[in-house]
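Working notes, structure below.
Yeah, one chain of the complex is gone here, protein chain that is, but the others are all in their spots.
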Amino acid sequence: MVKVGIVGGTGYTGVELLRLLASHEQASVAVITSRAETGRRVDDLFPNLRGLYDLSYTTPDREQLATCDIVFFATPHNVAMHMVPDMLSAGCRVIDLSADYRLRDARLWSSWYGESHASDELLTEAVYGLPELNREQIADARLVACPGCYPTSIILGFMPLLASGLVDPQHLIASSASGVSGAGRIAKVDNLLSEVSDSFKPYGVSGHRHLPEIEQGLSDVAGTPVVVTFVPHLLPMVRGIHSTLFARFGSSSPAQNLQALYEHFFEEAPFVDVLPPGTLPQTRAVRGANRCQLAIAVPQGRDTVVVMAAIDNLVKGASGQAIQVMNIMLGLDESVGLGQVGLLP
Amino acid sequence: MVKVGIVGGTGYTGVELLRLLASHEQASVAVITSRAETGRRVDDLFPNLRGLYDLSYTTPDREQLATCDIVFFATPHNVAMHMVPDMLSAGCRVIDLSADYRLRDARLWSSWYGESHASDELLTEAVYGLPELNREQIADARLVACPGCYPTSIILGFMPLLASGLVDPQHLIASSASGVSGAGRIAKVDNLLSEVSDSFKPYGVSGHRHLPEIEQGLSDVAGTPVVVTFVPHLLPMVRGIHSTLFARFGSSSPAQNLQALYEHFFEEAPFVDVLPPGTLPQTRAVRGANRCQLAIAVPQGRDTVVVMAAIDNLVKGASGQAIQVMNIMLGLDESVGLGQVGLLP
Amino acid sequence: MVKVGIVGGTGYTGVELLRLLASHEQASVAVITSRAETGRRVDDLFPNLRGLYDLSYTTPDREQLATCDIVFFATPHNVAMHMVPDMLSAGCRVIDLSADYRLRDARLWSSWYGESHASDELLTEAVYGLPELNREQIADARLVACPGCYPTSIILGFMPLLASGLVDPQHLIASSASGVSGAGRIAKVDNLLSEVSDSFKPYGVSGHRHLPEIEQGLSDVAGTPVVVTFVPHLLPMVRGIHSTLFARFGSSSPAQNLQALYEHFFEEAPFVDVLPPGTLPQTRAVRGANRCQLAIAVPQGRDTVVVMAAIDNLVKGASGQAIQVMNIMLGLDESVGLGQVGLLP
Partner (left out) sequence: MVKVGIVGGTGYTGVELLRLLASHEQASVAVITSRAETGRRVDDLFPNLRGLYDLSYTTPDREQLATCDIVFFATPHNVAMHMVPDMLSAGCRVIDLSADYRLRDARLWSSWYGESHASDELLTEAVYGLPELNREQIADARLVACPGCYPTSIILGFMPLLASGLVDPQHLIASSASGVSGAGRIAKVDNLLSEVSDSFKPYGVSGHRHLPEIEQGLSDVAGTPVVVTFVPHLLPMVRGIHSTLFARFGSSSPAQNLQALYEHFFEEAPFVDVLPPGTLPQTRAVRGANRCQLAIAVPQGRDTVVVMAAIDNLVKGASGQAIQVMNIMLGLDESVGLGQVGLLP
């Protein structure tokens, strides 16, 4: 049984790790930390977990965490970068769900996060934890930086087009929309039900922190710098991200069958599901499931291709992907413990 | 033109006063205060008001407020009770939307609010501002305490039954449900969309602060002490309160036609609408409107009567009712500026 | 491997059976019928099931269904009563999720459903499939009538009080609220998102078809006729039922500790969870899970007790309970395949 620790277990990615790990036969949560809730039972805070865990929050403690094989960081950014060096030197392997190790360039990181990085020596060692991109590097990694939720949907959606060089990499457009759980379990007027229910709005148009991560990931795929115009929007619902992606074909419209291209590209990826022609993604089909559903269209047969991608931001966009990464790191089948079916209706 | 001041203009009852007063031909908002947002334009915080007000928040100031004919307090409890004596002595008339003056008994108030009352000498002068109960006293009042949202729906619903002595006043039951806007525009994890959307729950079962107010109001109607079991619930939506009320007939089932009783009882009340037999209330029919819709049923012809009442908690349950009160105080037609139609769908 | 057939697989209880059975190790769906969708793949209609079933709808056929060990009816009322006699004579055991066999009294059934019963000779054989009430009879049954969603929450909530004779059985009150999925996957203007979103309303006050079922079940528990005033309401959300139950104590307030009474009463019931004192149910904690969460309160220490119960109407209120019943019928552990965790947030 793999011994798991979770740092920062009171947010939505923390409770989602617990929900998913409850049915993982080869991993067991030994430690879960929260400074604010020390001593409180996890099922007191999250009553959906009653009967599943006999576990209380503890104050983060190096010695205690060092007994774990795998330590997940389900913290806001700026926490992991201070603790990870210690965890690694204690022999733990680390899966960071936060943004601390996603960018390889420390200066770029600092310019977007407004502070200097506390352990930038690890930025190049950290593996970007998108299994469909880096499955092999993940297997051997000590430190994996799990992708953000928007980047997961956008990189998976554009990958086949960029890898095959079919579209102009300098003018990609991503119009994405996320449920409010992406904003975290944090007391803010902006995310009250009375503020965001029954409404839809863009945000972060002038610059969202996921932009450099998206461009880094897509540039890795394309082998050339990629430029994306990224507009995120807030949906009046809890879970789900949908990205609508636009790209223009190169000199001429492609002879290639895009449906076949996508199906072939992802045929080894158990959690990427290319929908049959004529079917479009909807977030509820993947709610609670570790799955990305994709569709491709070329409206009116013109020169612009549209890719649509749906994930659950807390599962394939965060905690499910983190467990998928853990499975790969441990040499397990990638799908262990990830059989949850989308909750529809 | 009546000069209006609003103390505490950044909450939902504040912005709702502004929305409604924008179409009031005989009142004009001269002052709106907020310590936290001093200097900020109201339409910057609430973009639905763009083009309607050229107004910015100011720090509450006695001299400035004293220039107003009517001062609304749209503050949390514990604010008005410190400022109202001053306003009254300056010659303003005050309409308090908070809970500070709703209970006549200072000890009862203290036991529910956990502190002593700062101006308890005004508790007996303050008129409970339910026009359908106290229209005449409101006309002459210096200080009106507007009812809470739940009490408005429950008192209106039970009034005809209690006034006519048809039901047992010692065993009333009120099962109510409110949209989340009733919890205010306050940063709390509990009211995040991700916490309360797609879910339904009771709260405050052991004792909600509206209980003594409900029992005081109903006792006034009945002329005898009334006992209510009150269970509020939180709805996954923004606006609307629905109360489902249960009472048992006295010795025998009534000969009286309850539908006629209700229609007659409220025939002079422009904002209470007794629905025709067979039609039941729904909160969306009164969304944004200063209206209470009521229906009565005696399921299976047994000995228990069910009354159903729907209001918009921010309008007839708060700011609309406050303007109705203002109209009465000023000798205007009760309906001036309150012609907004329910937003359906 | 137990061979399962599902009659009527295009409604919400049908797709929910499929979602839950996807992780049941000892049962496999061999047949699923739908006249309207014959030939269509189930995962074409319900894309959350992609990769889990290689199954298409067929027209109901006696021979084909007769090969199944267990046949679920996930049909509207009035279908099962025509087909079940045939299924039983073919040697299948039947679990009916519809209302056809819930009432033992054929005349009562006819008066509520407006037609005569097509196989009333089976009404007394059919076991009412609430495991917490009839676990032993279910084990040996050929035909089980699964409870309605409201009755499940209301009977479980009142059971300990009625079994112990603490409350007046003639004046029970149930104020319940359901998500819209309870109304089925049927084209009706009344259940459009634009009609029911952002709104709350009572319905069926003069008589809901679940009333006689509730009273029959509670009378079985009490050993005396029980009278309930039942008001259902429609919630602006998909899944979840919450019932708020009111009862009056007999001559005096009970010496007994109600919390202990409830915990003891349900200690052998794996899917009934009595919450610790001070914690109240919320539907999201049981969303997608086969679980009923209960809490008890005596507001202000008066003579009225309030019980609150939350279930997912499609799981413990329908398809999950049906699988629980199947497990009992097959002599399996009651919990097999029912380990889904509530989806929170």
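Note that the chains take the letters A, B and C in the order they are written out, and that residue 1 is the start of every chain.
Simple rule for what comes next: a residue touches a chain if its C-beta (ideal position, glycine included) is under 8 Å from a C-beta of that chain, and two chains touch if they have at least 3 such contacts.
As the structure is a computational prediction, the values presented were derived from the model and not from experiment.
In the full complex, the chain left out of view touches A, B, C.
Only one of A:Met1, A:Ala187, A:Ala260 or A:Leu280 touches the chain withheld from this view, namely A:Leu280. In the complete complex, the hidden chain is touched by one of C:Thr13, C:Thr58, C:Ser181 or C:Thr304, namely C:Ser181.
Contact with the chain that does not appear here is found for just one residue of B:Val127, B:Val196, B:Ala285 or B:Met308, B:Ala285.
Within the whole complex, the absent chain has one touching residue among A:Val238, A:Leu261, A:Cys292 or A:Leu338, and that is A:Val238.
For the options A:Asn78, A:Gln137, A:Ser164 or A:Thr304, the residue in contact with the chain missing from this view is A:Thr304. In the full complex, subunit A touches the hidden chain at residues 171, 173, 175, 177, 194-195, 197-203, 205-207, 211, 227, 229-231, 233, 235-240, 242, 244, 246, 248, 280-284, 287, 297, 299-300, 302, 304, 306, 308, 310, 345. Listed for subunit C, the residues touching the missing chain in the whole complex are 12, 179-181, 183, 185-189, 191-198, 236-238. Remark: the residues of subunit B touching the chain excluded from display are 12, 15, 19, 22-23, 44, 46-52, 181, 185, 197-198, 238-239, 273, 275-276, 279, 282, 284-289, 293, 314, 339-345.
Quick note on the criterion: only the chains that are shown with their structure count from here on.
Of all chains shown, the one whose average CA position lies nearest the global CA mean is C.
Where subunit B touches subunit C, over half of the residue numbers in use are shared by the two copies, so each contributes mostly the same positions. Residues of subunit A in contact with at least two other chains: 12, 181, 185, 197-198, 238.
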